[in-house]
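The structure appears right after this line, and notes come after that.
Note that one protein chain of the assembly has been removed; the remaining protein chains are unaltered in position.
Our next item is subunit A:
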């Protein structure tokens, strides 16, 4: 199974370097390990994240693509759906699992047809459109809801920092 993961990840890496997708760039953290990716996501235009270059690490399990990777921002990030330690919490990174109603919203859960590209595109869409209903970072969610100017300020700091760190 792990062979399948290696082949598939290599294939995706090759494909992404040959035909880059607008909005992010992807590579390996360490060239010998195809399971650890580093992606740099540009803050989507017309959002408060615009101008930022946020780096995130994707860690793929051995049974990828049947199990989702974990994604963690290494750049500082302030967002309702990103834990304080940088872990990204979006539904497509979760398996349907034992949830008996899992299939009612199956569209949102992990499925082996997801690729690095679709995951990153989901993260970009998360940046422009936070999901308030299941916040990972309660403080950020509260600020986003109740004190948007302060939230914006804090994000602007993250954006500046991400550029400085480049």
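A few comments on the model shown:
We adopt the following convention: a residue touches a chain if its C-beta (ideal position, glycine included) is under 8 Å from a C-beta of that chain, and two chains touch if they have at least 3 such contacts; residues count from 1.
Going forward, contacts and distances are computed from a predicted model.
Between the names "SKP1-like protein", "Putative DNA-directed RNA polymerase I and III subunit Rpc40", "RBR-type E3 ubiquitin transferase" or "Isc10p", the one given in UniProt for the chain missing from this structure view is "RBR-type E3 ubiquitin transferase".
The omitted chain makes contact with just one of the residues A:7, A:84 or A:150: A:7. Per the touch definition above, the residue from A:20, A:45, A:70 or A:112 contacting the chain not shown is A:112. Subunit A meets the missing chain through residues 1, 4, 7-8, 11, 63, 65-67, 95-100, 102-103, 106-107, 111-114.
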